[in-house]
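Everything below concerns the one structure shown next.
Some chains omitted; the rest stay in position.
Just so it is clear, A and B label the chains in written order, and each chain counts residues from 1 on its own.
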């Protein structure tokens, strides 16, 4: 009766793969990032303030979603760096400034060089078209502050 | 270091609300629904076949996502019927035929009358515009088979 899962009968049960997800190692803290870039500082501050409000409510499903989201970007088969850049591409294609800022900052904190951020944004630009351009401009403004 | 969650310090930890989610009671089984409607039968069959393939892989994150998705439509503060109709509205706005079929079938199985399905699709039509119309047409074809 589940929503997406078909009831799982015994014979097709598969042993869960070893999942060697690990927390990534950041080169810069959020604080250091905020000191480098005023745009990053303002973004991170607003996000923290609003997240506090969400956490205070303690909604069960939101907590689980946050948790699964956290898991998706851990070190795994693909490096965390690559997955943060994938998050950047997805965010730019779906045209979410907050999400773009978040993943560009995470990638910066992991030590991703600027040229890799730009090349990721190129993929998003070609896939998503000129509608991505206003977001690209704002992303470049952030990158300028972070990497100069 | 989490992705969406800010590290949760002790003082703003909030006791998780009592979560009285329950499995909904279906009026019709998937089999009965398939016997009523050829469109439903074909959809459910394909979906089961493809889901088996996904489950066989046993991807950890996919399993957790399926689980959270299942949870979102349980009886809770809002009735399961209402939430399936919300899923229908969201699916029609985002223009996903498979998702529309899924939620229309779930709503049917829960005993939602046809007029409520139509009124939900009206909200989606007004919010989403004429781009929703081709999906509305196909949804009406399914409703015709299910409710006649």
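Operating definition for what follows: a residue touches a chain if its C-beta (ideal position, glycine included) is under 8 Å from a C-beta of that chain, and two chains touch if they have at least 3 such contacts.
Remember, it's a predicted structure, so these values are computed and weren't measured experimentally.
Every protein chain here is a copy of the same sequence, 2 of them drawn, and the whole complex in this file adds up to 6 copies.
The working rule: only the chains that are shown with their structure count from here on.
Taking only C-alpha atoms, you rotate subunit A by 180 degrees to land it on subunit B; that is to the nearest 5. Work out the mean CA point of subunit A and of subunit B, and you get 26 Å between them.
Contact residues on subunit B toward subunit A in their complex (touch as defined above): 1-6, 8, 12, 14-17, 19, 23-24, 26, 48, 51-52, 55-61, 63-73, 106.
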